[in-house]
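Excluded from the complex is one protein chain; the other protein chains are retained at their positions.
Letters A, B, C and D mark the chains in the order given here, with residues in each chain numbered from 1 onward.
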Amino acid sequence: MNDRVKRWLEDGTVDLFLGYKMIMGHPLPHCFVKEKIEEVNDLIIGPARYSLEKIATHIAAVKPDIKIGLLARDCNQRALNVLYIWNQLNPENVRTVNVNCCPSNLKEHGDCSYLEHEAAGSFKRQVGIDNNLQPENIEGYGQSQRLSRWMYEFQKCIKCYGCRNICPVCFCQECSLEHRELVGTGALPPEIPIFHLVRAVHMAGRCIDCGLCEDACPVDIPLRLLYQKVNEIVSDVFDYKTGTGDSQSPFNILGDTVTLEPKPIQLAKTAN
Amino acid sequence: MKEDRFEPKILAFVCNWCAYGAADLAGVSRMQYPPNVRAIRVMCSATVSPHHILRALQDGADGVLVGG
Amino acid sequence: MQCKLVPSICSYCGTGCGLLFEVIDGKINSTLPMKTHPVNEGKLCIKGWNLHEHINSFMRLKHPLVKTFGRFIKTDWDEALQVTADRFKEIVAKHGPDSVGMLVSAKITNEENYLAQKFARAVIGTNNVDHCARL
Amino acid sequence: MTVKRITFLQELLAFIGLEERLHLSWISSAEAQKFVRVVTDFTEKIRELGPNPLAGYNGIIKPAELEPASGFGKGQVAQQ
Partner (left out) sequence: MAGLAAAFGSGAMTNSIADIEDAGCIFVIGSNTTACHPLIARRIFRAKEKGAKLIVADPRNIQLSRFADVAVQHRLGSDVALLNGMMHLIIRNGWQDKDYIAQRTEDYEALEKLLQSYTPEKVKAITGVDPADLENMTELYATHPPASLLYAMGITQHTTGVDNVKSCCNVAMLCGYVGVHGGGVNPLRGQNNVQGACDMGGLPNVYTGYQPVADAEAREKFSTAWGTELPDSPGLTITDMIPAMLEGKLKGLYVIGENPKLSDPDWNHLNHALKELDFLVVQELFLSETAQVADVVLPAASVAEKDGTFTNSERRCMRIHKAIEPVGNALPDWQIIARLSTAMGYQMDYASPEEIFDEMTALTPKSYAGMTYERLGLDGLQWPCPDGQHPGTPYLHKDQFTRGKGKFHAVEYKDPAELPDKEYPYFLTTGRMFAHFHTGTMTRISPHLDVEQTTGYVTINPQDAGSLDIKEGDVLILSSRRGQMEAPAKISGSVEPGTLFLPIHFGENPTNVLTNAEAFDPLAKIPEFKVSAVNIEKLAS
């Protein structure tokens, strides 16, 4: 792997390579470049996972023609496919080094145990939702149980927007979650369940089941579970599997002809 | 507040060309239907975003009807 | 093109969450939580996630300002510091060191706090040093 | 498209425990009777389901009134 990356950097296949490097005992994402080629010896796969593809979109937004290489687990690969479809990245400018990945419904086998959750505590099992459950388990609860369990989880929300911020396929310039007519502002917890449902609706046809949202949630809301269900419905109703093909999702939230206009998010951010 | 019978609040998104016409006709024909329904006329039922429906439920609508 | 991820600590509340600044071409583009940090374990709150926004703000002060006849005039460091030093010296000479007070800050680093109290005690000669722990 | 989108939302709402509160039907502008029937049936169905449990989440009902009661403290719904 390290030799290949070195070769790519040297012969100009890629201008930079996003991977991980151990820095003071912490595996951190790192951008390898030709000028510091010796650093590539320290390239690791990294037990902690960051959204490298999101960093890549930020780089591409600043310099569209740059050739980017990155380490890609299966989830990264699916995210890349979605980003290609929505014109956030140009597939011709991206090279990947594929590495092992985590188990998911969209992939039968995998050996990255990164997203395996610790066992849920007794109180959470009693009134909330165990993060290790599958959508079928939730459907096993009665209707009012389901509502109160989800509401318990949503009530913990501290509105950090981490689920959105970390999401590799969240790139809209304007976010529905920040539309005050849609979701009320200024209160904790936020308006529930609409805050989470609006995001869930947006995840339809987008979510690539990487689980980073749940991982970034300070209060352990089982978001991945919610979006897995969304994926399941999208697959049943629209016959679309996100991140696997090269066509845009048939689901769009506004109407048949209106599509989201994806723009690099940081244009809005840096303009402030 | 004393309530003998629960009167649901229902929000209906009705298509200008279809269901709204029907509602109009029902009104003109003096047909009786429950007064619980508040209708919002939209140009096409496809313009009803899931967000609108979620917002209605969040704001306390007991049911949402989409009439295409 | 230069891209780096620089580990740092959130400068809002006293929790001290570890985070990474995503720097692209000398500009901080976003803030990411540090996944392996012992305090926050890869999570941040709304303020932490937007830490870079105040750093990038166009409202940041970029030049020393000296008020002359009621208006701020942009100036360079040498002049601003000379004015400050002269005025402090004058006050100390006239009213004694205890007529000067210093408010250090819970927002600056330990090193800077150390220097600031050293400045008050050793340079000015007063123990009138306090900060906003009470607020 | 409308059908699929509404189906999607119906299933999502069902997943978090808000079943049958969203209904879609096709009524042409001539079908006044169908409109009346749909509205009447839907009203009856909602009447059976009872009030929208979300209606109180901005400060009117206590979450403890939702089952399981043991899940919540005695505190009332609060806003920041």
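Everything below uses one rule, namely that a residue touches a chain if its C-beta (ideal position, glycine included) is under 8 Å from a C-beta of that chain, and two chains touch if they have at least 3 such contacts.
Please read all numbers here as calculations on a predicted model, not as lab measurements.
Note on the undisplayed chain: of the listed residues A:15, A:53, A:191 or A:220, the one touching it is A:220.
On the side of chain A, the interface with the absent chain consists of residues 23-26, 120-124, 128, 155-156, 158-161, 178, 180, 185-189, 218-220, 268-269, 272, using the contact rule stated above. Chain C meets the missing chain through residues 4, 6-18, 21, 23, 26-28, 34, 37-40, 43-55, 57, 59-67, 72, 76-77, 80-85, 87-89, 91, 94-95, 97-123, 125-135.
Just so it is clear, only the chains that are shown with their structure count from here on.
When the interfaces A-D and A-B are ranked by C-beta pairs in contact, the top one is A-D.
Centre-to-centre separation between chain C and chain D, using Cα means, comes to 52 Å. In chain A, the positions touching at least two other chains are 191, 193, 197, 201, 253, 255-256. Multi-chain contact residues of chain B (touching two or more other chains): 46, 50, 54, 57-58.
For chain C in complex with chain A, the touching residues are 1-5, 7, 20, 22, 24-25, 27, 29-30, 32-37, 40, 42-46, 48-49, 53, 56-58.
If you check the complex, the residues on chain D that touch chain A are 1, 4-5, 7-9, 11-13, 15-19, 53-54, 57-58, 63, 66-68, 70-72, 79-80. By the touch rule above, chain A contacts chain D in their complex via residues 126-128, 135, 138-139, 141, 143-152, 155, 186-188, 191-193, 197, 200-201, 204, 226, 229-230, 233-234, 236-238, 250-251, 253, 255-256.
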